[in-house]
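All protein chains but one are shown at their positions in the complex.
Right after this comes subunit A.
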Amino acid sequence: MSTMTTARGRIDWLGIFFAGLLTIAIVGPLLVVGTWAFTEVWRYPNVIPQQFGFRFWAQTLGRADVWNALMLSLQLTTVVTLLSALICLPAAYAFARMNFPGRNILFFSFLAGHAFPKFGLLVAIAAIFLQLDLIGTFWGVVLIQLVGTLMFMIWIPVAAFQSVDRRMEEAARDVGAGPFRVFWSVTLPQAGPTIAAAVLLSFVGTFYETEGAWLIGAPGIRTMPVLMISFINNQMVIQFGAVLSVLLWVPSFIALMFARRVIGGGAFARGFGG
């Protein structure tokens, strides 16, 4: 009895220690950036800024290029995610459930694209896009970012579809459902949570993607993260960067809210557990 109590006590301390560590690692930087965004004056020895205010918010949000970039980023990300789902989900289902010649080679080619240094690949693609007049265009960036989502949107859904119990699908056929109805009523709901996670990951990943967006998009297309980088590079006002990065949290929060609503705690775990 007493050993059990001490064991539990020790685990508690360990848990608190790690929770604290995690909080410092994740929340700490966020807190600092968040504080900077609302700071007007913060000079050296002070732990807390001398003067809070919305001056930099007004300055940042007053800029047309910030708004343009935000709208552009949301549009880009939505288009890329939808296209990716449209292309990848049926492909993932085919990979998971059908047997066709070249299946394995094709499947691993999706991984291979991510096994090599990405920037080199991007430069090569940029060269091709230059020929096709896609540099600096919306659809050029869509294409390059689409390639970036393939990994998540194929691999995770393939695993999700594969982990759906075949007998469940057969049972649905047995009670009278045709193949399409089985997919809609059994396969998709069973794989749903995991697939929703993949869609979410690719949405957030695409929103923050900078390499492709910069290399292919410049100079005509400036996404939010690209704009932020140029702010930081060009003028050393910490607050501009901080305000933008706080703004960039918005899609993350929206995505998280969406995730909670669509997926729900238990289903989320089950989806990943297979």
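The definition used in the following text is that contacts are C-beta pairs under 8 Å (C-beta built on N, C-alpha and C of every residue); 3 or more make two chains touch, one makes a residue touch a chain; residues count from 1.
Note that contacts and distances are computed from a predicted model.
Within the choices "Acetyl-coenzyme A carboxylase carboxyl transferase subunit beta", "ATP-binding cassette domain-containing protein", "Cbb3-type cytochrome c oxidase subunit I" or "Response regulator", the name that UniProt assigns to the complex's undisplayed chain is "ATP-binding cassette domain-containing protein". Annotation: of A:160, A:186, A:199 or A:244, A:186 touches the absent chain (contact as defined above). Of the candidate positions A:33, A:79 or A:177, contact with the unshown chain belongs to A:177. Although one chain is not displayed, its contacts with subunit A can still be listed: residues 165, 167-168, 170-178, 181, 185-186, 189-190, 192.
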